[in-house]
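Beneath this line is the structure, given in structure tokens, with notes to follow.
Complex shown without one protein chain; remaining protein chains in place.
Chain naming follows the written order as A, B and C, and within any one chain the residues start at number 1.
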Amino acid sequence: MSRASGRVTRHGSRVAGVRTPARVVFTGDFGDRYTGGVKEFAIEAKNLRGVIKALDALYPGLGEHLEKETTVAIDGEIHEVGYYQPVRPGCEIFFIPKIEGG
Amino acid sequence: MAKHHVTATVNGDVVEFLCETRQSLLDVLRDELNLTGTKEGCGTGDCGACSVTIDGRLMCSCLVLGVEAEGKAIQTIEGMAAGKDLHPLQRQFLEHAALQCGICTPGILIAARSLLERNPDPTEDEVRYWLAGNLCRCTGYHKIVDAVLDAAREMRRP
Amino acid sequence: MSEMRYEAPTTLAAAVALLAGANGRASVLAGGTDLLIRMRAGSVEPGLLIDIKGIPEMTSIVAENGGYRFGAAVPCMELLEHEAFAKAWPGVIDGVKLIGSIQVKGRATVGGNLCNASPAADSVPPLIAAGAVAGIVGPDGRRESPVENIVTGPGKTALARGEIVTSFLLPRRPPHAGDAYLRFTPRTEMDIAVVGVGVNLTLDDSGVCRQARVCLGAVAERALLVPEAAAALIGTRVDAAALKRLAAAASAACRPIDDKRGTKEFRIKVAGVMARRAAEMALARARRKN
Partner (left out) sequence: MSTRLKPEEKKLKVVGTRPLRPDGVPKVTGIARYGADYSAPGMLWGRILRSPHAHARIRSIDTSKAQALPGVKAVMTSADLPEQKFEYVGPERVAVNFWHMTRNIMAREKVFYEGHAVAAVAAISKSTAEEALRLIEVDYEVLPHVIDVEEAMRPDAPLLFEDMITRGIDPAPDRPSNISKRLEFKIGDLDAGFAAADEIVEASLKTAPVHQGYLEPQACLARFDPDGQAEVWASSQGHFVIRALTAKLLGMEMGNLRVHPAEIGGGFGGKNVPYVEPVALALSRKTGHPVKIVMSREEVFKACGPAPGSSMTVRIGVRKDGKIVAADGVFKFQAGAFPGSPVMNACMCAFAPYDIPNVRSVGYDVVCNRPKTAAYRAPGSPVSAYAVESVVDMAAARIGMDPLQFRLQNIARPGTPTVWGPKHTHEGFTETIQALMKHPGYRAPLGRNQGRGVASGYWFNNGGESSAAVHVNEDGTVVVATGSADLSGTRASLAMMAAETLGIDYDKVRPIVADTASIGYGHLAAGSRTTFATGIAVVEACKKVIDNLRARAAMIWDVSAEDVIWEDGCARPAGGSKGRFEPLSLKAIAAKRGVTGGPIVAEVSVNAGGVAPGFATELCDVEVDPETGQVKVLRFVAAQDVGRAIHPSYVEGQIQGGAAQGIGWALNEEYIYDEAGRLTNAGFLDYRVPVASDLPRIETVLVEVPNPNHPFGVKGVGEANIVPSLAAVSNAVSHAIGRRMTELPMSPPKILKALSSER
């Protein structure tokens, strides 16, 4: 696995860097529970592994919660959280509550 | 207390079994004779999944005692096909996708055959009211009714 | 759990002897479609089941001085398939046809429907409206009783210990007679009556109603014969005004309970509606019958 660099800035401020960052958003009360209410980040990463590593660096243990408790919508397409999922520069990533069917 | 020794005909074959007084014919078929095609959905005669015919009369086998079967001729789903040839109703149910989970299907097939024996050319309403005693939760009955009507047509053809 | 014996007598005498010998610990098994459910729910635990389906008198349908006598253990489906009886008593057939499903009617009997003593039994109101008389046998021999006197309350009958209802006699039908039974249920089938009404009436040659009997089901502790409702029809041409009075009398007679199937107000209101509609059906049948 190449060294996935995940540089994150809080409150979406732009960082002159190699790739335009993805807009990462937590919905529902996930943010309230684990990040003291912070819901939005700008993170540069090649794949979801990079995003999760960056967030875990900010809030230790958050990575585990993301993997266990959320589903991810990347540019609106719903996927199970997977390290391998590519992250397009400047895309929108929503970590949303996991849904179970009947 | 000693069990009853009962002799009856099931799907054309003479069978003997022992049963307690309170044991239903449904339990006898399933637990003593290993004919598990007849299903229990409610145990109170409200769902029809345990339908059989006794001496040609359509009944819920959960509301019949095993001991009452003495000398009777019982038809269950296992006897509906003539050997390897499916009954037209069985074939039409497959053609029409008139079953999904299939737990109600044995009871409905037995009931539908009993209808067509009495009324070879039923209207849709007559099919629906005759089958009102057979609950189905998957299909909404639409394809079941179509399958019965098609089987009736097929069976009327010479 | 006590052991339960099972006997299948082939004569009335044998059945009565078995019942008498069990000092109240025996139950009569006809169709079993109520009894088996109550046994399984533990509300009744008989020590002996007496299966009466082997007794010819109780399983036959015979014409008798212009009327019909059918056995208390005749399965409903057999009664429905008896064309002459169905032609004579369409209202009784209405009621019998609404008992449970085709499967249940393959076993259930009018005798069982009556003696189970549910106020909502479907065959009882039209039977009472028809003026049916029940034949009873017991340790002291035979007797007869109008059907309306058999049930005294939910699950209770006026039968003495050891007595069995053996048959029902329906009188000869005069010309221009018609009967009908309607019930209200949320579903089109497989329900217990929230309200039931049996109406039986006879017209004279000019179309005036000379005789009428109206019996309500599921609106009191037992099936309720309502003379006031019948009086609303007698002497009239069963016109709209008479039907209005009939409906009011039917509603007034109700003493229903609130239960999982209906509220008091609902039963009272719908009893009037069903009485009117049943009377209209009986009237139509009476006019057709010459």
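Criterion: a contact is a pair of C-beta atoms (placed from the backbone, for glycine too) under 8 Å apart; a residue touches a chain by one contact, two chains touch by 3 or more.
Here the structure is a predicted model, which means the values were calculated and not measured.
**Student:** Out of all the chains shown, which come into contact with the hidden one?
**Tutor:** A, B, C
**Student:** Would you write out the residues of subunit B that touch the absent chain, in ascending order?
**Tutor:** Residues touching the hidden chain, for subunit B, are 20, 22-23, 27, 30-31, 34-44, 46-47, 49, 76-78, 80-81, 86, 90, 93-97, 99-106, 109, 125, 127-129, 131-145.
**Student:** For the chain that got dropped from the picture, name the residues of subunit A it touches.
**Tutor:** The missing chain touches subunit A at positions 25, 27-30, 32, 68-71, 73, 75-80, 82, 85, 92, 94, 96-102.
**Student:** In the full complex, which bits of subunit C touch the chain not displayed? Write them out.
**Tutor:** Counting only subunit C, the missing chain is touched by 1, 184, 186-192, 194, 260-263, 265-266, 269-270, 273-274.
Rule of thumb we're sticking to: only the chains that are shown with their structure count from here on.
**Student:** Quick one: do these chains touch in a line, a ring, a star, all-to-all (complete), or other?
**Tutor:** other
**Student:** Between subunit A and subunit C, what distance separates the C-alpha centroids? Give it in angstrom.
**Tutor:** Those two chain centres are 72 Å apart.
**Student:** Find the geometric centre of each of subunit A and subunit B from their Cα atoms only, then give the gap between the two centres in Å, rounded to an integer.
**Tutor:** 57
**Student:** What are the residue numbers in subunit C that touch two or more other chains?
**Tutor:** In subunit C, no residue touches at least two other chains, as defined above.
**Student:** Would you mind listing the residues of subunit A that make contact with two or more other chains?
**Tutor:** Where subunit A is concerned, no single residue meets two or more other chains.
**Student:** Subunit C touches which residues of subunit B in the complex?
**Tutor:** 1, 4, 20-22, 24, 43-46, 48, 51, 54, 57-60, 62-65, 67-68, 70, 111, 114, 129-130, 132-134
**Student:** Quick check: in the complex, which residue numbers of subunit C touch subunit B?
**Tutor:** Going through subunit C, the ones touching subunit B are 3-6, 8, 29, 31-33, 36-37, 39-40, 49, 51, 53, 75, 77, 100-104, 106-107, 188-190.
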